[in-house]
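The structure that follows is given in the form of structure tokens.
Shown here: the complex without one of its protein chains, the others still in place.
By letter and in written order, the chains are A, B and C; residue numbering begins at 1 in each of them.
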Amino acid sequence: MHQNNVVAEVRDLKVHYSMGSRTIKAVDGIDFTVREGDRFAIVGESGSGKSTLGLSLIRLCPGKVSGQIIVDGVDLMKLSEEEIRKFRGSKISIIFQEPSSALNPVMKIGDQLMEVFTVHGYSKSEAYQRSLQLLKTVGIPEAEKRMQSYPHQLSGGMKQRVVIAMAIALNPRLVIADEPTSALDVTIQAQILNLLKNLADSYGLSTVLITHDMGVAAEICNRIGIMYAGKMVEVGELESIFSNPMHPYTRALMACIPRGLKEHLKPLSGHVPDLSNPPEGCRFHPRCPYAKDICASVEPKPLKLDDRVVSCHRAGEI
Amino acid sequence: MEPVLSALKYFFYRLLTLAITLVGLVTLIFILIRSIPGDPARVLAGMMASEEDVNLIREQLGLNQPIYIQYFIYLKNLFTFNLGVSFRTDSPVINEIMARLPNTLLLAVTSTCLAVILGVPLGVIAASRKGGKLDLLLSTFSIAGISLPIYWLGLILILIFSVEFRLLPAGGSGTPLHLILPTVTIALYLMAFIVKITKASVIDSMEKNYVITAKSKGLSERTILYRHVLKNALIPVVTIVGLQFGALLGGAVITETIFAWPGLGRLIVDSINSRDYPMVQGSIFIFALLYALVNLATDILYTLIDPRVRLK
Amino acid sequence: MSEQYVRLIKSKRVQICLFIILSFIFMALFADLISPYDPLETDLSKSCKPPSIEHLLGTDELGRDILSRIIYGSRLTLTISFLATALGAVTGIFFGVVSGYFGGAVDTIIQRITEILLALPGFLLAIMFVAIMGSSLWTVIISVSISIIPSFIRMVRGLTLQVRELEYVLAAKQLGVNNVKIMFKHIIPNVSPTIIAQITLNLGTSILFASGLGFLGIGVPPPAPEWGTMLGTGRAYIFYAPHLIISPGLSIFLLVLSFNIIGDRLGEIIASK
Partner (left out) sequence: MRKALNKLAAVAAVVVIVAAALVFLLPQLQPTPTSSTTTSTSTTSTSTTSTTTSSSPPVTQKVLRIAIGIDADTLDPHAQTTTLISNIMSFMTEPLFYYNEKGELIPYLAESYTVSSDGLKVTVVLKKGIKFQDGYPLNATAVKVTFDRLLNPKVKVPSRYLLDALNSTDIIDQYTVRFNLKYPYAPFVRTLTTWYVISPLAYQKLGEENIGKTPINLGTGPLKFKEWVKGDRIVLSRFDGYWGGPVKFEEVVFKIVPEAQTREAMLLSGEVDIVYQPPPADLPKLNNTAGVKLAINPSTRVMTVNINTQRGPLKDVRVRQALNYAIDKNALIKNVLFNLATIADSPVYPAFFGYSPQKVYEYNPEKAKQLLAEAGYPNGFKLTLMVPTGRYLFDRQVGEAIQAYLSKVGITVELYTPDWPTFVQNLLYSNYTSAPWDLCYVGYGMTTPDADAVLYPVFHSSQWAPGKFNTMFYKNERVDKLLDDARREVDEKKRLQMYAEAQSIIWEECPWIFLYFQNFVLAHSDKVHGVVVYPYETFDLRWVYVS
């Protein structure tokens, strides 16, 4: 638990975009902070708006974005298109889920990697050296040969390593990883997660890991935020949330993690709400076993409880 | 060694299918042309010629032999690339074709280049300014271009540039000036087509994930467009231009008729009208060969642009 | 399916084009009522007269009223393009599905035949075909449909290859559903939106091709008022009476443009689904 300075702070972030006549409130007021060296997991079911959140941090998602995203003391929302471009890649970077479609199929791996350096002012030769070195760091064999090969000549895992290399190339202050391993088969997943962990440690990168898999979060993150229907229901230290989940939704999610073989899983009834008209009051109340009438009418305020922030009327009681 | 071997195997396979198609085509033409009424010997001898003269000519042309013998002789010659002698002019078919072929190729190449040089950039602009005024203008131009009948366009151009302003010759060949109107007529249709496909394919490529990755690396919109998107977007354009180039050779018949351009298309039409069997068969054979070569070239070009594609 | 067509009708451009097409169809249906003169009635003293009040579009080389010929011409052009496209589409779809679904020898044979048809320029085949059969309405229709068949075969074969691998087709096979039923009940309905877009585009190209034959003088036999033939004959008078080539060309252009815009828009909607 190191208390050094804050790398990134998100205040009341809202992302709404319109689909036909309806407006989707994918992210509806979110606050969290990422400290130096933190590995902050954002966990939620699919459709909870977590990918939109990831993209909005680097201001790449379509739709109306409001609120504040402060990285290294600079609010990204106030930057012009020209300025934000300088930030992207150097101060903040992102790793996507689909390695196969994230790379340009008709361009050599080397060129795509060197591009990160050359765009930010490095000379060609220096970019080549650094890219070569990067491929080695992310564990890709025969780096020189790989520089000249094309994406389709690499395996899924190998490609994800290239994407990671690109993301950490300029030692950014914040790395966002949006479901980095879910597209890979299981054996490769572990390797990639390990790689992410080691890189984060050795380069002191603070990362935001977006995933739907509690296990992945537990594996490499120290802090965690649970997202539900566009809102952050519980944020805090991973160990304490895992040991004592306060928000009913977090508890339900915890129940879904297979601990041993004996226990059978308690499936969560109902399905994720429609983000274009979320339920009144607390958005989880229709599926919440502890719901009271207040939950159905009044939206719970985020409540600071020892090292945690919970948005639930009955936090602490249950 | 492995890629060379597979390339050779590929070429052999392509040549084999080409041979079968060509033989099929030549047989079809052989039957078609002979089932057209009208006797070549009589056409050659002229309406006022006597019956004996017509029979004499028929013998000289070898038309009195039974059909299947004529067919085998023709196939035998075809393998030695001997296309026989034209009924009408007594000179070898291959010379007549070689005298006309460059004109058709010249027209096809210049109009295709003009269409590509103008079409691709316009397509890219239309895509990058999607929804804007310029995009609307370019899209309507491209839809109108495709719907414009080539022969009407040709006439209108003649009406304006040869009749009213007498700037350009109405037809014929010889000086580069003669090339302008026919090339513009063909290029306009082709360019409209290219603008449409380029725009669609650029838009399609813009939505791909690698564009977002590029953005996340801090590249500007324009750099992404020219460095990443364009190369991907050109792949479908190459195939379509290749196909269109083949169709262009076919379309030459009309443009060459309007502009009196002494190309292969017109030669075939004249030969059909004068029942010059060897000439019709020979020129269509060369046409088909050219068409196959263009398709092969497009496939090879395809593999150059898109590394994922191997000659399989 | 219907939702796509609703979106199609909504776009303003499509509405204008539909209006143009419907007005041409109206002209074709009620030609006898609305056309000011009999299209075949000649009056040599009034040949090649420019547009005037009695003859809005002027008279042709034999003194016939061009407006009436355009109106009656729409009947010919529409019949030819609809019948030819239908004929071409049906044959093309049939061979496309068969060659895509069965594959193997059947597929290779059909592919070779398509290649032959593609290698031979459409117009040349038509010229020979008309020379054999003599020029008549049906020869034009058949020549035009032959020029459409290869593109249909190619397209439908491609689609069938994709659809054939989908689970529901494999499932139907396992259930012992016979091939014919699979092809016509499962595969074709699934690929039909793309086919319909292609058909609309082909209505346009078949008009261009049919009037192209007319232009070359091997279209519908005279004195039938077919737009392409009018354009072809008008060519000889281009220096002397340019108005002869304006109206037929414009009608062809408008009709083809309308079909293309609708086909294009439908294609966009299908692609964006």
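Convention: contacts are C-beta pairs under 8 Å (C-beta built on N, C-alpha and C of every residue); 3 or more make two chains touch, one makes a residue touch a chain.
Nothing here was measured: the structure is a model prediction, and the numbers come from that model.
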Please provide the labels of all shown chains that the missing chain touches.
B, C
Cross-chain touch to the chain not pictured, restricted to B:45, B:93 or B:212, is B:45
In the complete complex, which positions of chain B touch the hidden chain?
36-40, 42-53, 56-57, 60, 88-92, 95-96, 98-100, 102-103, 105-106, 109-110, 113-114, 116-117, 120-121, 124, 158, 162, 166, 169-174, 176, 222-223, 226-227, 230-231, 234, 259-260, 262, 273-275
Which residues does chain C use to touch the chain missing from this display?
40-42, 44-45, 47-48, 61-63, 131, 134-135, 217-218, 221-223, 233, 235-241
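To be clear about the criterion, only the chains that are shown with their structure count from here on.
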One chain pair leads in contact pairs, namely B-C
Can you name the chain that lies farthest from chain C, using the mean of each chain's Cα atoms as its centre?
A
Cα centroid separation, chain A vs chain C, in Å, comes to 54
Where chain A and chain B are represented by their mean Cα positions, the distance between them in whole Å:
54
Multi-partner residues of chain C (at least 2 other chains):
none
What residues on chain B touch chain C, complex-wise?
17, 20-22, 24-25, 28-29, 32-33, 35-38, 143-144, 146-152, 155-156, 158-159, 163, 196, 246-247, 249-254, 257-258, 265, 268-269, 272, 284, 287-288, 291-292
Listed in rising order, chain B residues that touch chain A in their complex are 208-210, 212-220, 223, 227-228, 231-232, 235, 305-308
Could you please specify the touching residues of chain C with respect to chain B in the complex?
112-113, 115-116, 118-125, 127-129, 131-132, 204, 208, 211-212, 215-216, 231-232, 234-235, 238-239, 242, 245, 248-249, 252-253, 256-257, 259-261, 264
